[in-house]
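A single protein chain has been omitted from the complex, and every remaining protein chain is retained in its original position.
Labels run A, B and C following the written order; every chain starts at residue 1.
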Amino acid sequence: MYHLGIDDGEFIRGTVPMTKQEIRILTLAKAHLEHDSVIYDVGAGTGSLSVEAALQSPDGHVYAVERNPEGVRLIRENARKFRAGNITILQAEAPDGMEDLPECDAVLIGGSGGNLVRLFDALDAKLRRGGRIILNCITVQTLMQCIAYMREKEGYTYEAVQVQVSRLQQVGAYDMAKAHNPIYIVTCIKK
Amino acid sequence: MYHLGIDDGEFIRGTVPMTKQEIRILTLAKAHLEHDSVIYDVGAGTGSLSVEAALQSPDGHVYAVERNPEGVRLIRENARKFRAGNITILQAEAPDGMEDLPECDAVLIGGSGGNLVRLFDALDAKLRRGGRIILNCITVQTLMQCIAYMREKEGYTYEAVQVQVSRLQQVGAYDMAKAHNPIYIVTCIKK
Amino acid sequence: MYHLGIDDGEFIRGTVPMTKQEIRILTLAKAHLEHDSVIYDVGAGTGSLSVEAALQSPDGHVYAVERNPEGVRLIRENARKFRAGNITILQAEAPDGMEDLPECDAVLIGGSGGNLVRLFDALDAKLRRGGRIILNCITVQTLMQCIAYMREKEGYTYEAVQVQVSRLQQVGAYDMAKAHNPIYIVTCIKK
Partner (left out) sequence: MYHLGIDDGEFIRGTVPMTKQEIRILTLAKAHLEHDSVIYDVGAGTGSLSVEAALQSPDGHVYAVERNPEGVRLIRENARKFRAGNITILQAEAPDGMEDLPECDAVLIGGSGGNLVRLFDALDAKLRRGGRIILNCITVQTLMQCIAYMREKEGYTYEAVQVQVSRLQQVGAYDMAKAHNPIYIVTCIKK
């Protein structure tokens, strides 16, 4: 049976960076997905978030937007591996290619390519009231752009946490702490 | 509708320490609960983990073990508030009082009172194969006792992560990082 | 004898926030103080950084700028307690009151009041080539303003680290992790 939080090693990965298990769990929990949610995964990378979102919302649909051809291939392979049939892949750099998508309930942003303001403006036209945008970021600039946008824009609230995970690796008789990079998770709620 | 990860402020709290939202989400995800899981919550505190476990497993049952009378009262109040009818509270210091409980699929340990070896031995007699013990700890000693036990005991594997969450508080025009204490989450799987 | 890194409990403290020992050590090390450095401590708070800077640069001088009267009093008391005679206190909100100060070799910024651009512009007129500005910050906005300024301004390089310290408190037979808030330390070097 599927449980939220697939092990990282289960995903097919190339050289594309992948959201790690604990961050994926928190991101999906904060998205408040329903069984029939419509979800965009922007900068979908390996598709690990898309796959878990699709499995959390089996009667819903995930639109995975990814510009990188290797990423597109990995999303397709991971969707097949985990039998997530409700994923549509768009090879594009968001917000390009999103015009014709249906309204959505949740947006997961792992990579934004750069133009976060244009992206948020486009998403605002698609996101239902009560919907949520969950942004994962490792750069100061992306965090700041998101916060600045959400503070200025009417109709949104946000909360942000920084999460730092270290995994204890079992090496012989020892458990050694191995750090993952710290991630900011920003939850933006459309009122 | 219920979503994993109730806001901390929603729980009724006295002076009893409470597992924070992000740690609760990760703990419950790592427990791999099913709709009908039988769960022990050891050192249940305010009952925040019990409540969410009960809501994740609506056809299952949660046994919340807590020695502190204030804790017992809070668990009862929180169970009522969140309409989690499938929680039974035992006022005891685990492993005392656990003899007559049914077999379980998952154990959540937020507080152990001290005798972790005796607790693990007692739990081992109750936990089904494939079941999981998820230990949250903030002390070096508890972490070390758990790891030492799991390394020595046949029939278990474990993984451990340390999670450090900081919340960005919105204070006027600023977002200030406010640290939560770091927590080790150890996932022990009975083979 | 004086050693860098006075214990936090040694300082006289009111309700004013104080830079913690480990952050103080790193801040002062990154300032590359000489025995005769001229140092500004902006937003000096309790004076913990001023005192240690003064003791590191016994033939130099520290100008502690602090707007809060309670802070001014604490700086004075701490300077006396640690026999740091080479501290001059300015009750002002920087950059106000800094016009008549001599050129400096290092600037420590623990609190900026808000107008970081105006502060940096004023400091630039005072800081010698090769001098260093060390900014401690806990807000996203201050970090971003500093980075944006240093990226745009010619003649500076910077490096930044985030430091998260947890102290193990000895409580009975246990060592419990107690988190301090994470701090960004930005080191700006004038070429």
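Everything that follows uses one rule, which is that contacts are C-beta pairs under 8 Å (C-beta built on N, C-alpha and C of every residue); 3 or more make two chains touch, one makes a residue touch a chain.
Computed from a prediction, not measured in an experiment: that's the story for all the values here.
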Of B:Thr27, B:Gln162 or B:Thr187, the one touching the omitted chain in the full complex: B:Gln162
Touch list for chain A against the chain that is not drawn: 114, 138-142, 164, 166, 168, 173-182
Hidden partner interface residues of chain C, rising order: 1, 3-5, 22, 25-26, 29-30, 32-34, 147, 159-168, 175, 177, 184
Missing-chain contacts mapped onto chain B: 140-141, 143-144, 147, 162, 164, 182
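Everything that follows uses one rule, which is that only the chains that are shown with their structure count from here on.
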Chain B on chain C, rotation in degrees - Cα superposition, rounded to nearest 5: 180
Maximum centroid distance from chain A, chain identifier (CA atoms): C
Which two chains share the largest set of C-beta contact pairs: A-B
Multi-partner residues of chain B (each touching 2 or more other chains): 164, 166, 168, 175, 177
